[in-house]
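Yeah, one chain of the complex is gone here, protein chain that is, but the others are all in their spots.
We just call them A and B in the order they show up, numbering each chain from 1.
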Amino acid sequence: MKAVKIGMPVAMILISLTFLISSFSIPRANLGNPNGPLYFPIGLSVFMLVLSVIYLFNELKTLNEENKNIKALFEGRVLKLIGVTIVLGVIYALIFETLGFLISTVIFLGGLLFYVNGVKKWMVNLIVTFAFSFIAWYGFSELLGVSLP
Amino acid sequence: MEAFVEGFHTVLQPANIFWIVIGGFLGTIVGMLPGLGPATAVAVLIPVTFGMNPTSALILMGAIYYGAMYGGSRSSILLNTPGDGSAIAATFDGYPMAQQGRAGEALAISTVASFIGGILAAIGFIFLAEPLASFALKFGPAEYFLLMLLTLSAIVSLSIGKMVKGFIAMCLGLLISTIGIDAQTGVHRFTMDIPHLSEGIEFLIVIIGVYAVGEVFYNFLTIDKDSMKEKKKVSRIWFTKEDWKRSKWPIIRNAPLGFIVGVLPGAGGSIASMMSYSTEKQLSKKPEEFGNGAVEGLAAPESSNNAASVGAMIPLLTMGIPGSGTTAVMLGALIMLGIRPGPMLFENDPGMVWTFINSMFIGNIALIIINILLVGLLIKILDTPAKVLYPIIIILAFIGTYTLSYSTVDYFMLLLFGVIGLFMKIMDFPIAPLVLAIIVGGDMEQNFRMALTASNGSFGIFFDSAISITLIIVTVLSLFYPLLIKLLRKKQKDEEKGISA
Partner (left out) sequence: MKKLSLFVLSAALFLSACSSSSSSSDGGAEYPSKNIEIVAPASPGGGWDLTARSVQKILRDNKLVDSNINVINKPGGGGEVGWNYLHPKDSHYLAVNSSLLLTNNLLGQSKLTHEDFTPLATLATEWQSIAVPVDSPYETINDLLEAIKEDPKSIKIGVGPGLGNDDHLSFVQAAAMKEVNPKDLNFLVYDGGGGDVVTALLGKHVDVITTSLSETKEQHLAGKLKILAVSSEERLEELEDVPTLTEEGIDMVFPHWRGIMGPPDMTEEEINYWDEKLSEMAATDEWKELLENNDWDDFYQTSADTKKFMEEQEQLYSELIDDSGLVE
């Protein structure tokens, strides 16, 4: 709980630092003002850094106040739900072009439905998976002419 | 006048009516789907338009374009997931309305707002096309920079109460917009030698990621507790008299605003709807209701972005210059058909232009009918069990992302922005500054530097024209107006206290 509260500003500080440091390794421009491409990213990352530090102190002040969202994040299977979605998404990205749209979509959507909606409702899950995959494939590929693998 | 009537007759030919209805319907559908937008829809139809009568092709493409403006707000209202950049503003009050069980009202009033915006803009097109086209030419790099700055300040002024977080989100968005090749110098910034990144991060991926995927993740927090929540019954599919009373003036006064912003090449619907929203919030007597389901906060940007899509046709047809992604694709398609929009079009082919203008009236009438009929169907989405609906939204987000650049690399980006969106929601960050900063950031920086190159480094160029000065004044006002009002009210209260004491 407290880790998330401090984690967010710390992440923002890290992001702004990353942008700031890598701004200096942007190659100098050969045309026009050699430092032209640098000013905007450097100025912004410094500004964001300052704001993130202020934000960190704000969070530290209210560290003991309860945030019901963070609490909910660690309750039940919430983290697992998010994790499973991400893992399935990564798998989808990896198999999408080799297995083709229809098969990979059935796997992704089917997997997600069975996990989120529960195995008990397998009938609904199967119908939705196959109906949706086919309609999406038909709609995008045939009606809209989008080239799907 | 004669040309106008003649054009009207051409529009009423059954074939043309058919194309208007098809285009409007298709536009509404692609507008609703995240990622798919009018530009893609027009592009995939190019092979269909081969061999079509050029006038019908133009009518069809136009109908898709403004049809998508109608559709864009549907998913904003129902799912808190804008279909396109110009539908972001519709999430601010449209989604809260849906949560309060007023989805039917929200869908209906936004349709009517789009309709009025479209019709008013079409009338504006008839009378103002030529003068507005030359007005738009006056916008140089300095003016564009100031226009973007005004948009950003409008966004920031919306984050009152969480200013620090709003600014952080904005900075992050602006930093993300610098990823890619820097146009002025050809230098690669933050691309890490990945060719995919050299053209920058497509803002639509960020929209789909933080809104659609992030929203689903956020809803996972409560998904297993849903049974305890009492489901709000959607009763109405039409808005109340009270809704109309509150919305009618915002709808009418924001149509011209959106129309003018739409005429400016490159500005477009996102900026128009954002500016309308913040204008209405500042004019309102109850600004605290904005963001909590204020009906005018939904109606104003919807009127504005539809008017902007009509405005964007002006530079295309009068000068042959596309002002947005969609009109650029339309230009390509028209050239294939042997029509070259431009200064000669009005002289060489007035019949076609007038037919098109008339088609916008018929098209908007067709669209209001289509969309009102759809309201009853669309609110059924809310009856879909959440546990079935969310997986479907996720998969739609993935497919929509794929159609943007046909690459699965974007899927990883989508998931990353989904997680960012989730934590921003958990920690109560405003999301709009992030997304809008990405949309305007690149142009803002480039125009700033072009202005300075043009003036050989002198900042005087930003105060050089009447347009610049007006934009600066409006920007300053928009930043300090809320503060001013607060001070005045406080003073008033103090005085009242003084009297009563």
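In this text, contacts are C-beta pairs under 8 Å (C-beta built on N, C-alpha and C of every residue); 3 or more make two chains touch, one makes a residue touch a chain.
Keep in mind that what you see is a predicted model, and the values were worked out from it rather than measured.
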item	value
Residue touching the undisplayed chain, where the options are B:3, B:22 or B:46	B:46
Residue among B:53, B:282 or B:407 touching the omitted chain	B:407
Which residue of B:101, B:287 or B:342 touches the chain not shown here	B:342
Interface with the unshown chain - residue positions in chain A	30-32, 147
Footprint left on chain B by the chain that the document does not show	39-40, 42-44, 46-47, 50, 136-141, 144, 181, 183-186, 188, 195-196, 198-199, 264-266, 315, 319-321, 323, 328-329, 332-333, 335-338, 340, 342-344, 405-407, 442-443, 446-447, 450, 453-454, 456
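As a convention for this text, only the chains that are shown with their structure count from here on.
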item	value
Distance from chain B to chain A - Cα centre to Cα centre, in angstrom	23
Partner chain B, residues of chain A touching it in the complex	4-5, 8, 11-12, 15-16, 19, 22, 26-33, 36-37, 40-41, 44-45, 47-48, 51-52, 54-55, 58, 67, 69-70, 72-73, 76-78, 81-82, 85-86, 89-90, 92-94, 96-97, 105, 108-109, 112-113, 116-118, 124, 128, 132, 136, 140, 144-148
Parts of chain B lying in touch with chain A, wherever the complex brings them together	30, 36, 40-41, 44-45, 47, 164-165, 167-168, 171-172, 174-175, 178, 182, 184-190, 216-217, 220-224, 385, 387-388, 390-392, 394-396, 398-399, 402-403, 406, 408-409, 411-412, 414-415, 418-419, 422-423, 425-428, 445, 448-449, 453
